[in-house]
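Sharing a structure with you now.
In this view, the complex is presented without one of its protein chains, the others remaining in place.
Now for chain A:
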Amino acid sequence: MSSVFRILLRRLGISVIVLIGVSMLIFAIARVIPGDPARIALGPNATAEQVAAIRTEMHLDEPIVAQYGHFVTDVLRGDLGTSLYTNRPVTQDIVEFLPATLELVIFAGLLMVALGLPLGILAARHRARWPDHVVRVLTLLTVSAPSFVWAVILMLVFAFYLPLFPVAGRIDDSYEIARVTGFLTVDTLIAGRFDAFLDVLHHLVLPAVALALSGIGQAARLTRANMVETYDKPYIEMAQAYGFAPGRIARRYAFKPSLIPSLTIIGLDFAAMLGNAFLVEAVFAWPGLSRYGVAVILRKDLNAIMGTVLVIALTFLIINIIVDLLIAFLNPRIRHSTRAAT
């Protein structure tokens, strides 16, 4: 059995345990906070019989352990119940709102990697010279404010005072794009509407940058720190003694080995964007899962809360598994855990 496969199996096992733990915790918390979900859903004019009927239907009058049992059996059948807020199956709501959030988070993650790593490499390669100082100031700036503050600042500056970008939403209302995946970047291309695709990107820029900024700074600082440490390794001196160009040494000899320790943290930062997306979506009126999540929490919509939390936890775990596999792929010590020759 290859070691990568072993890592995958182990991580999947851990993920299942984490999912069970998270679901129990949220299940309990959602039920102990005050307020009767049936009453909130039906409104003050509903009769006591109507409320009681809903409570029975939702098993709310049974002990909490029995309720959790019902929940698990339903989930295993792929049924997350009905949302009292939208009156639709929770799965349907998630399918509708999750793609917008994922699109935003993935875009922000790409920005984090595409800008943060090169900035870190630049700083490490010219350590203690001016590019390093410039990068240090920039990264300090980005991590000095949380993403929702950046969202407000970016919106004010680049959408309001300088109307370069749209203020809100995912796409201009004038476009009619058939929904296929829910990812508008993909759907517009499927529809063959390149103009709409550009409009989607245009809408994505500000929220994605706001969400990514602190991650870009973190990735740059981490990359620099790990690379500077690697620059002291004997194999860097050997590469210099062999006359390799400084840029090549930076990328292949200093960056690549130091990426392995950086990657775990960058992966966690990426996953943390899922949480920060809640606030950024609120600022930019982004019709994603976060907005839905906030709405259902305020209404104590139990099924919808559980569904949202489970999906976000699942996404988090999937990102972590992908990062672990990437590390295994990059690190030959994990990939080839046997000795080839001695």
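Note that a contact is a pair of C-beta atoms (placed from the backbone, for glycine too) under 8 Å apart; a residue touches a chain by one contact, two chains touch by 3 or more; residues count from 1.
Everything below uses one rule, namely that contacts and distances are computed from a predicted model.
For the chain that is left out, the UniProt protein name among "Dihydroorotate dehydrogenase", "ABC transporter ATP-binding protein", "Nickel-dependent hydrogenase, large subunit" or "LutB/LldF family L-lactate oxidation iron-sulfur protein" is "ABC transporter ATP-binding protein".
Across the entire complex, the residue among A:Ile20, A:Met238 or A:Leu298 in touch with the chain not shown is A:Met238.
Checked against the full complex, the candidates A:Phe97, A:Phe183, A:Tyr253 or A:Phe316 give a single residue touching the omitted chain, namely A:Tyr253. Residues of chain A in contact with the chain left out of this view: 233-235, 237-245, 252-253, 256-257, 330-333, 336, 339-342.
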